[in-house]
Every structure is written in C-alpha cells, then in structure tokens.
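Note that one protein chain is taken out, while the other chains of the complex remain in position.
Order of writing sets the labels: A and B. Residues in every chain begin at 1.
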Amino acid sequence: MAEVILEGKNLTKHYPVTKGLLQRTIGWVRAIDGISFTIEQGKTLSLVGESGAGKTTTARMILLLEKLTSGTILFEGEDLSTFSASEIKSKYRPNVQSVQQNPWSSMNPRMRVRDIVGEPLAVNTKMTKQQIRSRVEEILDQVGLRADHANLYPHEFSGGQRQRIAVARALALSPNLVVLDEPVSALDVSIRAQIMNLLKDLQDQHNLSYLVIAHNLATVRYMSHSVAIMYLGEIVEYGEAEELFLNPLHPYTKALISASILTLPEDETDEIQQIILSGEMPSPLNPPPGCRFHTRCSEASAQCSEIVPEMRQVKANHQVKCHHHV
Amino acid sequence: MSKTVLQVEDLHTSFYTRSGEVKAVDGVSFHVDEKEIFGLVGESACGKTVTGLSLLRLLPEPSGNIVKGRIILNGRDILGLSKKEMRNVRGKEISMILQDPMTSLNPVYTIGNQLAESIKLHQGLADDKINDEVISALRLLKIPAPESRLRDYPFQMSGGMRQRVVGAIAMSCRPNLLIADEPTTALDATIQAQYIALFQDIQKTTDVAIIFITHDFGVVAKMCHRVGVMYAGKIVETATTSKIFKDPRHPYTVALINSVPRLDRKDERLFSIEGQPPSLLNLPPGCRFAARCDHVMDKCREEQPPEIDVGDGHLVSCWKVK
Partner (left out) sequence: MVTGLKVKPYKPPTTWGRIIRNLGMILPVAVFAVLIFTAIFADVVSPYPYDETSLPERRMPPAWVEGGTTAHLLGTDTLGRDILSRAIYGARVSLSVSLLAIAITAVIGTTLGIFSGYTGGRIDAFIMRVVDVALSFPPLLVAMLLAVSLGPGFFTVVFALSVLGWAGYARIIRGESLRVRNSDFVSQAVINGVSTPRIMLRHIFPNILNILIIGVTLNVGTMILAESAMSYLGIGIPPPMPSWGSMVADGRNDLDRAWWISTFPGILIGLVVLSGNFLGDWLRDKMDPRLRQV
C-alpha cells in the first residue's frame, strides 16, 4: 500500500466580490468547490483543466499562499490546520516545494544562481556557507548544469536552463512533494522533452511526489500516474492516468481529449471524431445550477440542470461526476 | 490548378544591432496558393514571425531590414513598392492576426468602431454601407448576435471572442493572403478547437490563402495543407502535412516530431534534442543543424545543403537525403 503524502479533502475557496465605498460583499467567486484528491509518495498527480477551472487556486492552497475557505489538507496524515506557524516553517515548507510556470519571472534577476538555489538552505538550515556551496553544486549537477554555472545570473541562461535552475532550487531541501505549475508550457517544444525527462528521472531517483498543474493533456499523459480533470472549480473525473485516457467517461474529458489529440484529417474515423463544444466556460461567479457542465454538454438531460451529480466510483481506479456515465 | 497568391524567393531579413548583424531570415523560399493553409512551424527564434512581418514589411525600424529576395504577391514584387503603396496593400491584399488579442485591439474604442475604421480605410464606402459590412464581417467569424456586439469594448469579451473580432478585422476587406501568427497559442484547448473549425469554415467560403505560423503540431495537423519547418532562419523541409507527419526526412523534423508527447499512445521515453540552436549573430558555415544532428557527416559542417525535391514537391535541405 503506497504511502499517501498529501491529501486534499473537500477543498473550497471562495473569493469575495466587493462593491462600493464600504466594500460590501455582493457575490462570491467560487474558484474551487469541494475538491478531493490524494497524492502518493513517488507518484505524480496532475490537475488538468482550462483557464478558470481552479487548478492554480488549488496549487496556491497547497502551497499555503492563501487560506482555504473550508476543507482540510492532510500532510502525511496530519491536518495542516493544527500546525503552528513554526511547525509549518520547519515541517511543511521544507517538504513541499514549487516550480513555477514562467522561468523568466520566477527568479530574482539580481541574484546569482548560487544564491537562488542556496537560499532555501540558507534560510531553513544551519548549514555553513561552504556546505551550502557544495550542496548547490551537487544539485546543479543532478539537473544537468555545471558547477561554474553557479556564478552566473538568470538572464545569461536560456528558458530551458532556467527551468532546470528552478527545479534545482526546488530540490535543495530534499522535499517529498513538488508542486509544478505548468512547468513546461512556456518552453520550446524540443526543450519540453528535456525537462519532462529530467523530472521523471529525478522522481525515480529520489522517490519524489509531484503535483502537476497542466492544460496540455499529452504532457499529462506522459508524466502522470493519476489525473484529475477540473472544470469550473470541481473535479469532474479522477483516476489512474492510463485508465482515464483509454476510457474517458465524462463528456468534458472526451471533448478535451478530442481537442488535444494529434490526428490528421485523413485519419479521422468515426471513433476519433472531433468533439467541438459550444460556448465558453461560464464565470465562477455564477456557476450553472445542477451539473456545471450542462450548458455545453451535448448529452445533457433534464436532471443535469437541476441536480448536482455525485462523484461516483466507477472502478477501483476511476471516479466520475456525471449523471450519465456511471 | 489553383492560382499562386504568394511566391517568396530567397528572402533574407536581418536586424542591425550594436553586436552585429542578426540574420533572422536567411534564404527562405515558399509559395502559397488560393484556398490553401500553409503552416510555418518552428521553435522560438527560428525566424517564422520575422518572415511573417517581412511579408507585410512591418519590421521594426531602423534595425529591421530586408536585405535580399523577392516577395511576389498577386503577381507583383511588393518589395519594390513605396511606403504609400504598401499601406494600400496592407489590409486589402495582405492581412495579419497576432497572438495576443488583448493588445491587438485598442481598449478605448468599441469593436464596431475598430472594424469600421479598417473597412473605411480600404473600401472607401459610404457611412451607411459600412455598418452592413461590419456586421457581415462579424457574421463571417460566427460571432453570435453581431448587431448587439457593435458597442462592446474589448474588455467585455472573452479571449476566444476577442480573437474572433481580430479575425473579423483582418478579414473585413477580404484580403488575398492572411498571415496568422500563433493566434491559438493563448487559447484554451476547447476554444482552440472552436477557432480551428471556424478557420476551416472561412476557408470554404472565401478564397483566402493563409499562412499559419505556430509551434503547435496538433494545430498544424488539423489545419494545414502544407507545412514548412523552419530552423535558424531557414526552411529545412517543406511538404504536405501528411508527409511531414508520416514521412519526415530532415533530421530536425524527425527529432521535433518525436519530442512531442502523444495523447493517442503512452510514450515510454520522449526523444529530446541535445544542445541549442546556433546564435544568429554567428552562424556556422555549413548546415545549421549540424551541431545537434545524429546523422551528421563532415560535408554537413562545411557546406550548406541544397534544397532537394524527393518527390511531389516534398523539399528537404539535407546532405543525407541526396
């Protein structure tokens, strides 16, 4: 039984919308509503969705950059809300690190690579300067950079190299879990492969867990063990990656796969048919009643606009939130 | 046999900088016919966007300069035109869509206003006729209830809708050639699918020739009839989309396609190309890809390979193919 490193239970985050001089709350942006998932040690969970789905909000909650409206985060089985501030600093932060999407803005342009990668160590451990230096060299080597790169500034590197530096920084404290927010979408196509291969290798070497936020399904399939498809603040389908891609159940998942799959028009069969959704994702200020996807779903029936579907376990490794495909 | 709308011959565009001459486009030739979608594919700094800008002669001044070549649009070389003549060509014969719809639209004018401005400039219609043209341009881009949207401002519309408005402005004067520079990159996958379907519809109803600049192979597969793969300022392979995916010949094309993860199967290990493209300030004498090529021979490093036709207009610039 694999160890669960992080579990999210019914995570909810609503942002207030205020108006007027006295800042009255006139509504709520329901960024995420009741998200539940587990991440196992050494495995990758990907949160997939389009913009507005709530994936970045979820990442920010996990990284404690903002407070949840409700719900629980369990780290190694313990409820995070019971952690004191110093416990967060000593037990949580060193173990949960992050790599961001934009390799150009995620690093202080005025700091040398050596200091960027070494900062987590300088701040969280009692290592001496010399010790930090050798640790930095060690990790730079692991991500495919050289020791002499440590003296340079970020702008002297290419996008792919910068992302490697970001990964090195994330690994400095030997974390258990790394949250990666679109780690390769800002990079060139051929560089993406380099970074994805690197991430997979590091995962094998260090038994790392990854929470990957992505919108590119092919990337997700390559990297993930389990996948959660998000739409308008909810998880609509959740399960083991291969099972989900071979057997997509939710209409939104099917549409997403259809939009992402690389097929030449001449190869299109009746099976691989283009599913083109109408309309756009509604605003999280005012999600549609019942199933949030029903406004764009070609299979929607009467109950879809009235009753919110439950997340149902279809197989041991596959859950879906839909009235029809159960 | 369709009419050739655009013929580019040996185009060279350089940027004059203090560090030297950056040869962004270094000998590019291709053609696009009526009703054809030609994809220009490559990674960053390969020269695809600069090629697009060169066709419109919209390079930043004074650093951007076309130093050689011919761009023959509808039978005449537009590189010989004066600035005034070129201004008439832009919008009327060639039009361009850029990547970010938010910055392509002026935030302080309504979309109806912006569309009308473009139409007025190129068609010289009477004011009452312009309104009809605006609405029909919006209809062409399948914008629902166009009459009610005339008074909307860009910020009131979603990303996908804005991109359609940009498309409507570009198509408003029925240009012969449309250049689209990564128009779908900033869009979500499902919105992208809508947009691609829309483009294909436009193609059916007009004769416009389209150059689609992108780095996304998925979009290329669905949309383009023919593809030119660019690397370090040159086109290394030109072929029909089908051939590019099923029978790529240039080592760079092969490597690039293999490094893209596939959704229709589980990849065990992605192929990744080592190293980086050469600096455009300091190009090597031989083939640009020699330093990173798995099949490199001595000749590749010394001499640039010629363009070889391997059949049916499938062109490859590689010594190995010869």
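Everything that follows uses one rule, which is that a contact is a pair of C-beta atoms (placed from the backbone, for glycine too) under 8 Å apart; a residue touches a chain by one contact, two chains touch by 3 or more.
Keep in mind it's a predicted model, so treat the numbers as computed, not measured.
Novice: Would you mind spotting which of A:44, A:58 or A:106 touches the chain that isn't drawn?
Specialist: Once the missing chain is taken into account, the touching residue is A:106.
Novice: Touch as defined at the start, partner being the missing chain; which of A:124, A:185 or A:274 qualifies?
Specialist: Residue touching the chain left out of view: A:124.
Novice: Mind pulling the chain B residues that touch the left-out chain?
Specialist: The missing chain touches chain B at positions 14, 16, 18, 20-21, 65-70, 77, 79-81.
Novice: In the full complex, which residues of chain A touch the absent chain?
Specialist: 63, 65, 89, 93-94, 97-98, 100, 102, 104-111, 119-120, 123-124, 155, 169
The working rule: only the chains that are shown with their structure count from here on.
Novice: Which part of chain B faces chain A closely enough to touch in the complex?
Specialist: Its residues touching chain A are 43-44, 158, 160-161, 188-194, 197, 215, 217-218, 221-222, 241-242, 245, 255-256, 259-264, 266-267, 269-273, 276.
Novice: How about chain A: which of its residues touch chain B in the complex?
Specialist: Residues of chain A touching chain B: 50-51, 158, 188-194, 196-197, 215-219, 221-222, 242, 245, 255-266, 274-278, 280-281.
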